[in-house]
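Let me begin by handing over the structure; questions about it come next.
The other protein chains are all here in position, but one chain of the complex has been omitted.
Just so it is clear, A and B label the chains in written order, and each chain counts residues from 1 on its own.
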Amino acid sequence: MFKDAESVKEKFPAGFLAYEEFRNQPTIIVKPEAVFEVLRFLKDDPSAGYDLLVDVTAVDHGAGLSDNRFSVVYHLCRTAEGKRLRLKAFLNADKPVIESVVPLWLAANWAEREAYDLMGITFRNHPDLRRIMLPDSFEHHPLRKDYPVEGRGERDSFIKYNPDDGL
Amino acid sequence: MSTLEIIVTCIKVLAVFTALQMAVPVLVIMERRGVSFIQDRVGPDRCGPFGLLQPFADAAKLVFKEDITPRHVDKLLYFLAPAFCLIVPTVAFAVVPFGSGIRIGDFTLSFQIADFRVGVLYLLAILSMSSFGVVCAGWAQNNKYGTLSALRGVAQSVSYEIAMCLAVVAVVMSTNSDSGVSSTAMSTIVADQGGTYLGFFPKWNVFTQPIAFFIFLAAMYAETNRTPFDFVECEQELVAGYMTEYGSMKFSMLFMGEYIAMALQSALLVTFFLGGWTLPWVDLGDGSIAGGIASVIVFLVKWFAVAWLYIWVRWTLPRLRYDKLMDLGWKALVPLALINIVATAFVGVWLRS
Partner (left out) sequence: MGLESRLPEFVTTRLDWVVNTARRYAVWPMPFATACCGIEFMAAASSRYDLSRFGSEIMRFSPRQADLLLVAGRVCLKEAPVLMKIYRQMAEPKWVMAVGACASTGGMLDVYGVVQGIDKLLPVDVYVPGCPPRPEAIIDGFMKIHKIIGGERIADRKHGD
């Protein structure tokens, strides 16, 4: 097993769920409640020492699922050697809420806003959780599996040019 | 002044003003075709033969465009700023000597509108107003781009004005008038550059004061806000800088003001350093009609060469970073100009002893 995965399993026996490896890409699966502590350990521990958060993203595994519908995926990198790690946490459909990692890495700010905007995952304690790519008045979370690609008419509703407006 | 002199001066003013307004299209087409030549393109060639009517098409289009006054601008300054930008460089042309005089009987028709004894001081005073237009234009717009560009513009102008004035002081110090004393009259500065050293080397100030020449050259680009010092209107950062909220005729006045300032600085470089209207091997100041007309042609040829240099440098060199620009002005050019003045003083005293 990957060395860092072993140390996570030792330190957090309750939160650690599984370890997978595919083509030399290690993935650790943890419980959502333990994500913040595990990431803090991975960042601060000198043997792990992941100083770069590459991305925070989310996956929707199917509209019909109610348990483990969403997963939040963190990609970490240790810049001194270039070793990379993926961390996953599964969330349920009725309450997709997870702790924000902005206190650890500031790079998570916009990445978590994107996950909120497009997938609807709420990040607790995020300093500024609002939509980043879509207009603030947009009502749904488009990248979920039950949302049609063409949208539900939002792309046609905006103010059109009227030359007699007087503006 | 007699009535004849007043009438002649008024005609000269009208002539110079008209010539300046005609100089702007010439500079525009020189720039457009010149830059296309440098960039291996064709440039405007559809409008008129060889594209020569292109600036007139631009001007006519701007005249017929809607004149907008946005709601959020400072009305008085918005109205006045283009006027400042256009008038200040035009007014400075009053002391530029275009040619030698033509003597008709008792009357000397000089090709200079006003030959003050303190012509250089007048010129430097007017030049320091040039940043006024930029600041008014930038402030009046009431938006970030304008304010930022106006602030940068005025800081840059003020720094390089000092270097330019010190360079001109050195030129004035090395000018000998007829009475053997240095003079600040522009016509004396030019007339002193006639003649040659050793029979063939022109007595131009570019050879007697080379350091001042290069300082003036660098400061000249900075005063007119042209690359490599064109922060004021760099498109990548400031949209259009101090010209952002101006459209149609107001924009065209700002545009023309910039080209007239370019023409003015070229004329000054020619006057102070390249011998003005004098040709070193022929005496054009004898008062004959042929001499007068030839001197004007000589001036225009030199002026065109310097204007081409302006365009050439603009499209060759990249822009300086702002702090490097200020460093260059204060830490390099001003000390160099001061050292130049001291050295000129030493050499002058040594030569006279």
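Keep this in mind: a residue touches a chain if its C-beta (ideal position, glycine included) is under 8 Å from a C-beta of that chain, and two chains touch if they have at least 3 such contacts.
Since the model is a prediction, treat every value here as computed from it, not as a measurement.
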| item | value |
| --- | --- |
| Listed residues A:Pro46, A:Gly82 or A:Pro135, member touching the removed chain | A:Pro135 |
| Of B:Gln112, B:Thr244, B:Thr278 or B:Asn340, the one touching the omitted chain in the full complex | B:Thr244 |
| Candidate in contact with the missing chain, chosen from B:Asp58, B:Asp192 or B:Glu223 | B:Asp58 |
| Touching the absent chain when the full complex is considered, from B:Arg46, B:Lys144 or B:Lys324 | B:Arg46 |
| Those residues of chain A which, in the complete complex, touch the missing chain | 133-135, 138, 142, 147-152, 154-156, 158-161, 163, 167 |
| Touching residues on chain B - with respect to the absent chain | 32, 36, 39-47, 51, 53-54, 56-58, 60-61, 64-68, 235, 239-240, 243-248, 251 |
